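Every protein chain but one is kept in place in this view of the complex.
This part shows chain A:
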């Protein structure tokens, strides 16, 4: 993107914009721009529109030649988040958030650990790098099939290490931990946001920005007030609804981490190699121990890489479909994610509008991860 702005800054006059080169580049780019406009953004818009209709809620209209489609506003969304029958969707949402957290944490931890080991130039480093990076060359379907075999209760890992299949149900556990009532979610969100606002207020106070301090404090106070009075009484769903972390996801997390941690390792390794030796030497001269060098010099310098890795892993995990499909199949609620439910709703249940609504929820989730990152990248490249 930085390249695109370069000609303007250069001393060449603007009139040369219509050079043959530029015309040629337009011609070459146009088809993909048009295709993107139609097949990505056009279809997103169409899905967005469909999610506001009732297409497929009536089986008679679902597959008619000329279906009567009514505009129903945000009914589908309201139904997904509060409807009696949509407990399944809400559990999927909770599951995918848990999965994302564990997947990212494990990938980052393992990737960084491996990168630090390889950074010490062990013998056969190239070979190790290839071995760790290799899983990434497989598709999630292949990974899923392999790990499905490996994690079978009475075979694979359990047989190899002589583990009791009843206590080591990697993919088949039906236990849930950290269960909470879905109705408490707004309350919890209010508290978390309130705490963040207080931190913001504290920071503003220490840097002497009075206006900001008071705005943050007042907002936080209002939020807490709401949480303690009305928030307590919020009932989103008709009945109390426990959702938690399904232990069957452990197997899926293991497989996903196996697939992606090599990639994080490669990112970190590139980052580590990019840190000049002088910095480490300087830290050592200043009296830093081995751990001190990492803590005060290397980790801070690696933080942009951590951010990039989190973005990439985050959007993969939010929209994951194929891995779970291959490992535990359809209709397995213990390991279901919203993308699978979307497929089931739209292509098995013929409820196209509801499927579109689930798709839009997923899009918003992924966008919430990607857009701030993209924005910061654009800003950085503009400055460059």
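Keep in mind that, in the parts below, contacts are C-beta pairs under 8 Å (C-beta built on N, C-alpha and C of every residue); 3 or more make two chains touch, one makes a residue touch a chain; residues count from 1.
Note that contacts and distances are computed from a predicted model.
Looking at the choices "Ferritin-like domain-containing protein", "Glucose-binding protein /mannose-binding protein", "RNA polymerase sigma-70 factor (ECF subfamily)" or "Dihydroorotate dehydrogenase", the name in the UniProt record of the chain not drawn here is "Glucose-binding protein /mannose-binding protein".
Interface note for the absent chain: among A:47, A:72, A:87 or A:183, the touching residue is A:87. Here one chain is not drawn; of A:153, A:262 or A:338, the residue touching it is A:153.
Of A:80, A:94 or A:169, it is A:169 that touches the chain left out of the display. Touching the chain that is not shown, out of A:115, A:248 or A:318: A:248 (per the contact rule at the top). In the full complex, chain A touches the omitted chain through residues 56-65, 67, 84-85, 87-88, 148, 151-154, 165-166, 169, 171-172, 174, 176, 239, 248, 328-334, 344-345, 347-351.
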